[in-house]
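On to chain A.
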Amino acid sequence: MDIRLENVSHSYDSFEVMRDISLEIPHGRIVCIVGPSGCGKSTLLRFIGGLERPKQGRVLQVGTPPADCLNPLTYIFQDFALLPWRSVAGNISLVLEDHGIKGAAAKEIIDDVLARTKLTDFAKALPKQLSGGMKQRVAIARALAVNPAVMLMDEPLSALDSQTRELLMDDLVSLWTRTPFTAVYVTHNLAEAVRLGHSIVVLSRRPGQIREIVHLDTPLAERQFGDPELDRQQRHLWQLMRDEARAADAELLDV
Partner candidate 1 sequence: MMTLNRRKALILMGGAAAASTLAAPALASNKKITVGALRFTSHSGSFVAYERDYFAQAGLDVEFKFFQAAQPMAVAIASGDVDYAVTAVSGGLISLAQKGAIKVIGGALSEEKGIDGQKILASDAAYQAGLTSPAGLDGKTFGISTAGSSFHYMGSKIAGAEGANVSFKPLQKVGAIIGALKSGQIDAWSIVPHIAKPLAGSGAVHIIGDVADYIPNYQVTTVFTSAKNAADERGMTEGFLNGYSKGVADYNAAMIAKSGGEDGVNQMVDLIHKYVYTDRPREKAAPSIINGTMRLNENAALNTASIQDQLSWFQSEGLVDADITLDTLVDASYVETIKA
Partner candidate 2 sequence: MSDTTLSHPPAAARTEARTVSFRGGGFAPERKRWVGGVVFVLLIAIAEWGTRAGWISALTLPKPSDVLQTLIDLHQSGLLYKHLSPSLSRLVVGAALGASFGIGVGVLIGLFSYVRAGLVPLVAAIFPIPKIALLPLFVIWFGIDEGSKYALIAFGTFTPTVVATYGAVDNVDRSLIRMGQSFGLSWLSIVRKIVLPGAMPGILSGLRISLAIAIILLVAAEMLGAEYGIGAYILEAGALYDLERLFAGVLILSVLGVVVSTVIGLVERHLLDWRS
């Protein structure tokens, strides 16, 4: 299943947030969206996920999601959004219960996603006992449990320290390599973008417009720390963004 955005524009009252964005998110690819703060990256993600409606333009699902897909468009949040009163397994079971998956069937799925995210030993732990990186792995496991057609990742690593970030990026890469998934990955961190994105969409500052789409051909598994080609791409992205970011930073906050 693909996602297509057609001429999406949005404004809050007279405050224009984004202008005329058209974008294709092809099946089995990770599309990163980068841009200075306030450019509407997260808003765009909420449009794709159906949590918010754009003023103009359309968000389309192209094709039908696979039959075993419980929740085609599935989020992973920056703040993890785990229920603190449920255990790791309970948090995953939460999203299965409403689909009538209980008991042994649920256990099978939970065991599988926990194994894939290397959390098998922590099934009974409460969120308060987990580190930030582990919490985000639980959130990823939860997302995997509903077998999503598209994963919508809203700065998933921004709340984590840099070592944990590296480790989780490795985890995401190996997850994708085993079973490629479609994802829209919003971040302000260019290193994450060049590491995880098959294509990188650079948005301008407000009102957000597409400045450039960068395609990276190096397979995800081969992208290494300090790869000169990636560094070059990251520098290129930074050059695109630097002036935008500076201008955005100098703007008065008007919210």
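The rule is simple: a residue touches a chain if its C-beta (ideal position, glycine included) is under 8 Å from a C-beta of that chain, and two chains touch if they have at least 3 such contacts; residues count from 1.
Regarding selection, all candidates are chains of the complex that A comes from, given by their letters.
This is a predicted model, so every value here is computed, not measured.
Asker: Only one of 1 or 2 touches chain A in this complex; which?
Answerer: 2
Asker: Mind listing the chain A positions that touch candidate 2 in their complex?
Answerer: By the definition above, chain A touches candidate 2 via 49, 51, 70-71, 73-75, 77, 79, 81, 83-86, 94-95, 97-98, 126-128, 142, 146, 152.
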